[in-house]
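Note that one protein chain is taken out, while the other chains of the complex remain in position.
And now, chain A:
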Amino acid sequence: MSTFAELLLNGISMGSVYALIALGFVVIFRATEVVNFAHASLLLAGGYVTASLHDDIGFWPALLAGIAGAALIGAAVEFLVMRRARGGDHSVLAIVTIGVDILLTTELTRRLGTDVLALGDPWGDAVLTLGPISLAHTRIAAFVAAALLITVFLLAFRYTSWGVAMRAAAESPETAALMGVRLGRVSLGAWAVAGGLAAVAALFLTVFPTPGLERATSLAAFKAFPAAILGGLDSTTGALVGGLVVGVTESLATGYQSDLAFMGRGLGDLAPYLVMVAILLVRPAGLFGTKEPARV
């Protein structure tokens, strides 16, 4: 039972990190209707900035720099690449983001090489023990930080002018433009916010018990894909639920791997995708996604 509780708590913690990443996907998708495949490289970039600065300026300033850096790179991608092709086909733009991802990832892997960088987080490998359950401090921090950020984001989305503009633009860009919403700004903001969230996620993907920031970190970011998709690509609630579902599934599948040996090893990596497929079979638009009647 205590194993189960431990796995569940760890899963929720990882899930909240995935939710952060998925939220970035959703924000960009809602603002621009583009699926951003460059998200993993934004995450890697944010992590890299933090990792390379924390020795000199300390962890917290480095984290802020990482967030700002990833936000800046996101904004730059929007401004330099996506904006040139705005009004173009959304699927073409999605493919453009794959190109951006390849460029960014290539440069970052060149810099990282085979290194595994620490991000200098203050939690180290400390473990909190509550009776039979033990939980790494990093996992608790991840959950608290993610919950906090997501709450702030959702409140801003709901109550600020920025949020109103975002939602209006998501629903109908043309009508939003008639209201005086600057679509360029909305999309720029979305990319920046997504970058910032990804940088925070990068931190929690690389802390204990993971060894640190390495090339493979961006692969971990891809687990947020099924999270965003199974929740519904245009739903913020969906991103949160999807993140948790993926986190818990992964954690349980990894934890009980020995009991599921008949399915082979590495089930934990696969499980999120299985869940995604299962959910999409029943609800093609995802759990909270808008069913879009195709108009021809």
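Keep in mind that, in the parts below, contacts are C-beta pairs under 8 Å (C-beta built on N, C-alpha and C of every residue); 3 or more make two chains touch, one makes a residue touch a chain; residues count from 1.
In this section, contacts and distances are computed from a predicted model.
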### Message
Missing chain, UniProt name, options "ABC transporter ATP-binding protein", "Xanthine dehydrogenase family protein subunit M", "VacJ family lipoprotein" or "NADH-quinone oxidoreductase subunit K": which is it?
### Response
"ABC transporter ATP-binding protein"
## Note on the structure
Considering the complete complex, of A:Pro173, A:Gly196, A:Pro272 or A:Gly289, the missing chain is touched by A:Pro173
### Task
Touching the absent chain in the whole complex: find that residue among A:Thr114, A:Thr129, A:Ser161 or A:Ser258.
A:Ser161
### Message
Considering the whole complex, not just the chains shown, which residues of chain A touch the missing one?
### Response
87, 161, 164-165, 167-168, 171-182, 290
